[in-house]
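One structure follows; several queries about it will come next.
With one protein chain withheld, the remaining protein chains of the complex are depicted in position.
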Amino acid sequence: MRRALATFCLGVSLGSLGACGPGTTDIVAVDGSSTVYPITEAVAEEFQKGGRGRVTIGVSGTGGGFKKLCKGEVALSGASRPIRPSEVELCKEARIDYIELPVAYDGIAVVVHPDNAWVDHLSVEELRRMWEPAAQDRIKRWSDVREGWPDTELHLFGPGVDSGTYDYFTKAIVGQEHSSRGDFTSSEDDNVLVQGVSTDRGALGFFGFAYYSENADKLRVVPVDGGAGPILPSLQTVADGSYQPLSRPIFIYVSRKEAERGEVAAFVDFYLDSSAELVAEVGYVPLPDPAYALVRRRFAAKTTGSVFGGEGSKVGASVEQTLANG
Amino acid sequence: MSTPDPARTRPPSRLAEQLVRALCLTAVILPVLLLVGLIVDVTGQASERLSWDFITSFPSRHPDEAGILPGIVGSFWLIAMTGTVALPVGVGAAIYLEEYGGRGRLANLIEVNLANLAGVPSIIYGLLGLELFVRALGMGRSLAAGALAMALLVLPIVIMSSREALRTVPRTLREAGMALGATRWQVIRQVVLPMAMPGILTGAILAIARAIGEAAPLIILGAITYVGFLPDGPGSPFTVLPIQIFNWVSRPQPGFVVDAAAGIVVLLVTLLVLSGAAIYLRHRFERLREG
Partner (left out) sequence: MVDPSRSSLIRARTTTGERLTERLLLACGLLSVLTTAAIVGVLLLETLEFFSEVSLAQFFGDTQWTPLFADKHFGIWPLVAGTLLTSAIAIAVALPFGLLAAVYLAEFARPGVRRVLKPTLELLAGVPTIVYGYFALVALTPLLQRLIPELAGFNALSPGLAMGIMIIPMISSLSEDAIHAVPRTLREAAYALGASRLQTIFRIVLPTAMSGIAASVVLAVSRAVGETMIVAIAAGQQPRLTADPRVPVETMTAYIVQVGLGDTPTGTLEYRTIFAVGAALFLMTFVINLASQRLARRFRGAYG
């Protein structure tokens, strides 16, 4: 009995010692956008297979990721839109410099239940009518969106409001970031959205093109008319910029200070080297090779600051051009 | 139940009574059948993924390569640390209440408090852990923070089951010990605790079983979506079995639902092994006590 008690006491003291001691230091902590998550997950999985280091990935959304990056809580953060002025300020106050690295193109797919036969395409105007804040009490059924559509209840699904996808969608469709109706199923976890739309006949949702292509058998993607006729999102229409206004580059932002750490530098190098292959595998559109070369150079030179951002989401920007000009 | 119930000795006469009896029996059997059906269904779904590879692999973006190793290791770290904190404290509190407390005001306060604490939803412990351990004490989203929150969560269970175990020890034994000149603590340590050990251990395993299946508070205070390595100390980030299952079940690809099913089987088998251990320990201690 005495031995048991002694073991308990020892255990308690050891436990509390451990609790007060420093955390594990060789970990590359990643957070940020759920849109960038599949790429980072793939890169981390391959990186760790080689036993090159340990990576944790959280999904706090682009905004949440920037807040953590600027607090020095993570080494890098995924972002599905460029950094905003307010976030630039946040990092400046905390004296955290960051390196901005575009890693892929993404399109936002607008999807409905596969049995939904009435939606042939949606114009930006119709999407706006569904999603703008004023729609909250007015657009409740499909028949409210376009005449002739059935009197079925409209259930909307969209990414969480901390996500860059939500920011970008609201900017491109409603015209103002963070401005939308509030009565839709909103989740940081895009999987919840896929599941929601694929099991609900009255559903309409939007999320990253990658999630759509992984679940193409369960969803129907809707062509979007941005003024030049209805266009379906695809690897091609996203890369050549014809799927407008819903395609854009996505990024990782690396803390300059953390980049000094060997394992962080190794992870980011690995990230950029394997992006071309892994990005396509998880359903995004890789940047052209010259663009990756520019991005690698940017990281090697530890060039801080943003050439894409400062103003939040931009609609229709080419990575190569912007990098070359920056 | 010792003396025969007059109604039971009477021959079952009326149809109505038989019907009600059947209805009541259905109310017992049906939910149990549902549970069995669920477990069979899950196991069936899981069968294509359940293999040694699944247990020894890391999570993956490819559902058919994904494994649950970090969840298993994380869960074991977590329950070991939770037990280390909750058991001594819980047993200590139980000893105080049963052996020292009596009807004192402090004992009464603890008593009332325990009854209420047991009814607090588990997610509230997550909020407590997030604010107190993760933020205020600066532990971060670590195993230590998770284990401490979990220890507080299971503390009422440990205390209540230990008290019941202590109560089964006859008063006369304590009096005999005292009469032989032992101090109160000596009596407790050498007579009462060994006698109550099987009950205490059973309660401890119940508490650990609760901790191993609990996900909500850990999600609040430490959820990280992707952990592709094993924890190496109390300060390490972590995942546990139920959180890994939660991640999989909320993915829409059918492959991950199969992973979730396989994860559930691993979790249920772990619980089964724990309960088996509880029964075995109890049995052994009882024989020791008799021998």
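Should a chain be cited, it is by its letter among A and B, assigned in written order, with residues numbered from 1 in that chain.
Everything that follows uses one rule, which is that a contact is a pair of C-beta atoms (placed from the backbone, for glycine too) under 8 Å apart; a residue touches a chain by one contact, two chains touch by 3 or more.
Treat the numbers as computed from the prediction; the structure is a model and nothing was measured.
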Touching partners, among the displayed chains, of the absent chain: A, B
Option from B:50, B:95, B:145 or B:200 whose C-beta touches the chain left out: B:95
Contact partner of the left-out chain, one of A:45, A:100, A:126 or A:189: A:189
Selected residue (touches chain absent from view) among B:139, B:155, B:169 or B:227: B:155
Touch with the omitted chain, as defined above, among B:194, B:213, B:233 or B:255: B:213
Missing-partner contacts on subunit B, residue numbers: 1, 6-7, 10, 14, 16-17, 20-21, 23-28, 30-32, 34-35, 38, 41-42, 45, 88-93, 95-97, 100-101, 106-107, 109-110, 113-117, 119-128, 130-132, 135, 152, 155-156, 159, 181, 183-185, 209, 212-216, 219-221, 223, 242, 245-246, 249-250, 257, 260-261, 264, 267-268, 271
Chain not shown, touching residues in subunit A: 31, 58-61, 64, 67-68, 71, 133, 153, 155, 160-162, 170, 176-189, 192, 195-203
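Everything that follows uses one rule, which is that only the chains that are shown with their structure count from here on.
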Centroid distance [mean C-alpha coordinates] between subunit B and subunit A, Å: 38
Of subunit A, residues touching subunit B in the complex: 1-2, 5, 8-9, 11-12, 14-15, 18-19, 21-24, 27, 29, 37-38, 40-42, 44-45, 48, 54-59, 189, 191-192, 194-195, 198, 214-215, 218, 282
Sites on subunit B touched by subunit A in the complex: 58-61, 81, 84-85, 87-88, 137, 139-140, 142, 144-145, 147-148, 189-190, 193-194, 223-229, 232-237, 250-253
